[in-house]
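Every protein chain of the complex appears in place save one, which is left out.
The first chain written gets the first letter, and so on, giving A, B, C and D; residue counts start at 1 in each chain.
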């Protein structure tokens, strides 16, 4: 009685498990390439917003390289744009750790002369309606960076207006813009100071990238 | 390769758990508790049949099988609440199709009119009427549940249902009641927020 | 009332999983900041619910009582994973917005609740329909909640519909009014709780009104004679 | 911290949680000496004036009785007799409104005094130390003494308990506003009270008596202090004025730091408490041989022209006392039996003074305005702060409103002493005590109903079994009869005799014919009865028809 019941239950449950797993695995196989394509498109559309197609002739997605910034624990991702074999611009993923509610991930594009081409927010957890004005969907504040550059190591214009800088803060939220400004400043400063590192051919390729 | 191993791993896991469950189902079977007894204990035992069942026990069995809990007028709101707690369902208002919650009554036989037909004795569900054929009958008041099943069978209509007389020790602290007895008194209304 | 009508009424109103059973509140409250998100999660839940009800109903004869829960869970988990993968592949934008909440559908008690309460006892046709009705009821509440929160919090409706329905849907977006100071609370999680409370209250009010207006036919039940007369 | 003997001996006064300080208003009644009032026209003596059963009647209507004559004899249980407070004629024995908040009636003996005050023969035991315990207790019981403080527990019963006791506490606290009956008694009869206490000590064998008085009665304290000067077993304890320090449990906590366990009695913790009035009554019963015939009643309130404390015979109608005190009601006439905190209003003034009547308060509307509209509870906790039993009145109130009786019992509703402190302070004027009383009554009723339902169930099941058994027996009988018939038939057929059924039928026919012949002389008995039954049925039918006709007429009237 006990044995037959055990056998029956065990086999049925195993059967279901096998079928269910097979189903999941099968779907995964079928959709894998499509998912990869989607992720790629998503990133490309962002990249193309800040590095216009006219400025490059290489495949930005394939140009991905990893670079470890000084004092950073994890490497940052770089996308480098070339036009006729000449380095044109680089888009760098940076993280502003001191957002109002956690880290803000940014993509900062800087051209070969050190001017900001565009900044986009990849991910953030700021208060909706307040800190989320860093998104282009909500406000065009982030475009304030376009065409700016850092002069010297201690450029005190790179701060929000309340702290005496040149960037607006949003009413009610100073911490978020402060964090973004700081992170962009660091990125621009580094790229401007180290073009040889950024455009170096020896950087490792991104592996297993964009597995969100 | 990973596909096959994933499927095998899950299959084996499932097999093991299936075996364990199959084993547990046989070994740890519990007999269900006698819910009918618990329900029966809550019902007021008037055996009046207003619920549509012949007696409280049959109604308890019906509830255990999923019948509504709001069919007992003698028990009223309190009984419904207790049943709702026991059965884990929401308390509903009393189903008025079965009658209204009324004051507690006792059957009284007007003894000089009784002809001794014993019909009420047969009707009484709790044997609370004393008497024999062609002898005058009387109700044992403290055994009467007030179900009024004896009223209808009486051929000479000599049974009355009278409200239980309040005694000082059963008195309900209702200032309105005092006024009924002493019409000249006036209650300063105790304005209670119910 | 036919069985299907009965099921539809149950799912959409009288036993609505979100409003009455209060099941699956976690994803419900987390993603309903816009109509689009709400609709996306609602449709995903609807699909899972129909699928799980159908499968559970079909296999119910072969599943012994002891292992029915693991089997149901497995069926649901597999379905959700499949749907998650499909969304990732074909509605990527929405997937990114709903991302972390899709797996939560597995633990949505509404789904296992229906499998257990209905599909495991009924034929596949009605079970499928029950899944549809319940899922639709759930989706409706989600969309309603999303609409209220989106209007209060953003002043818009159907913002981002293109993520779900394709580029043409971008024109669906309605800008109701431009607000300088949106009611932030509405799009924050507490706003979802409060709005949900009001929706449930409104449902109860409607039910009560209906009950008052519907004149109860005065029926009377025959007393059982406990004893011989 | 359970109060130990040395602390108690040292005269430590503990404290109890909560309590309130309502205006005392003992004056002007407490300033006037005790006085006697004119005999009333009638005395109404309810048979039951204490906690327990009523006694059996010893007199009948029309009997003449002497002062002090017992009118009832206690039954086997905890009963007490009642006595004729003066020589009189029994004019009625009937239910009369009794001194109970419900205004319900109880069987009472109505006396018409003859004004002669002829005493029955007294049997004093003046030298009480020569008599043994049982005899003294029997005398106290025969004197009908019940606790005069308020509860009315038979004193003899309290004394008869055999438990080791540390202290006898004499309660002269009288903490309720207005009341000064014990105050006056102590001022004027300190010596007698202490003699009573001596007797109580002798009976119980307790070493020491603590006499507790609130510090707002300096004259009484002085009188008692003077009286105990020579008595070493006595100690006076002055407790600070706070309501309800005179409550039995609270006073015990004040004097000994001990708490009476829930549902327990003071004697469980080695204490016995008696009221000063009771001690006085004991003295009179033992030393003078006079049963309990009268008590001190405070007549007070601004609606009375002559407030003061009076000696009132038990059974005196309240109306008579009111008349004597010059009752001039305003537009909110009220008479409260007891004090303003725990007393109850009387629906009518025909109720008598009973053994527990310590005060009659007739306030004007301005003096004690009626409660206003109950407002929502704001959970301010003022009630919990003043509750002497450390209950959570606001919680209890909510549970009582929700009729959650299980939770009420869990939160110890039955430890509420109904002192009214919570309702006194409630800013929302919620009649808290009223809710508790209703809930308590309801819980007790439910328990009664439950017990009754259990009996009903047993009887129902027994009946079902009986019916089942009878049915089986009947079937068995039928089966046997059928078998027998079958057998007989077979036998008959075998023996070739005639069919027994046929024979039986013929026998019956023959009998009937005989009966028809014999009918004429036999009519005198049976038919007459059946005629009476028929008449009864006919009468019932006629009544029913009339009822229906009347209903129909009513309906018509309604329609028109």
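The rule we apply is simple: a contact is a pair of C-beta atoms (placed from the backbone, for glycine too) under 8 Å apart; a residue touches a chain by one contact, two chains touch by 3 or more.
Basically, contacts and distances are computed from a predicted model.
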item	value
Chain excluded from display, named as in UniProt, from "Cytochrome c oxidase subunit 2", "Multiple resistance and pH regulation protein F", "CO/xanthine dehydrogenase Mo-binding subunit" or "Ion-translocating oxidoreductase complex subunit D"	"Ion-translocating oxidoreductase complex subunit D"
Omitted chain - touching chains that are shown	A, B, C, D
Among D:146, D:193, D:239 or D:377, the residue in touch with the chain that has been omitted	D:377
Candidate in contact with the missing chain, chosen from D:26, D:96, D:141 or D:258	D:258
Touching residues (missing chain, whole complex) on subunit B	173, 175, 178-179, 184-188, 190
Contact footprint on subunit C, counting only the chain that is left out	181-186, 188, 190, 194, 197, 201
Contact set of subunit D toward the excluded chain (per top definition)	1-3, 14, 16-17, 20, 22-23, 103, 177, 249, 253, 257-264, 329, 332-336, 338, 340-349, 363, 368-373, 375-381, 384-385, 388-392, 394, 412, 415, 418, 420, 423-429, 431, 433-434, 437
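The rule is simple: only the chains that are shown with their structure count from here on.
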item	value
CA centroid of subunit A to CA centroid of subunit C, Å	35
Distance from subunit D to subunit B - Cα centre to Cα centre, in angstrom	32
Chain centre separation (subunit A, subunit B; CA means) in Å	70
Residues of subunit A engaged with two or more neighbouring chains	5, 8-9, 12-13, 16-17, 20-21
Residues within subunit C bordering two or more other chains	64, 66-67, 70, 74
Interface residues, subunit D side, partner subunit B - complex	97-98, 100-104, 106, 332, 347-348, 370-376, 401, 403, 431, 434-435, 437-438, 441-442, 444-446, 448-449, 452-457, 459-464, 529, 532-533, 536-537, 539-540, 543-544
Contact footprint of subunit B on subunit C as seen in their complex	64-67, 70, 74, 218-229
List of subunit B residues in touch with subunit A within their complex	3, 6-7, 10-19, 21-23, 25-27
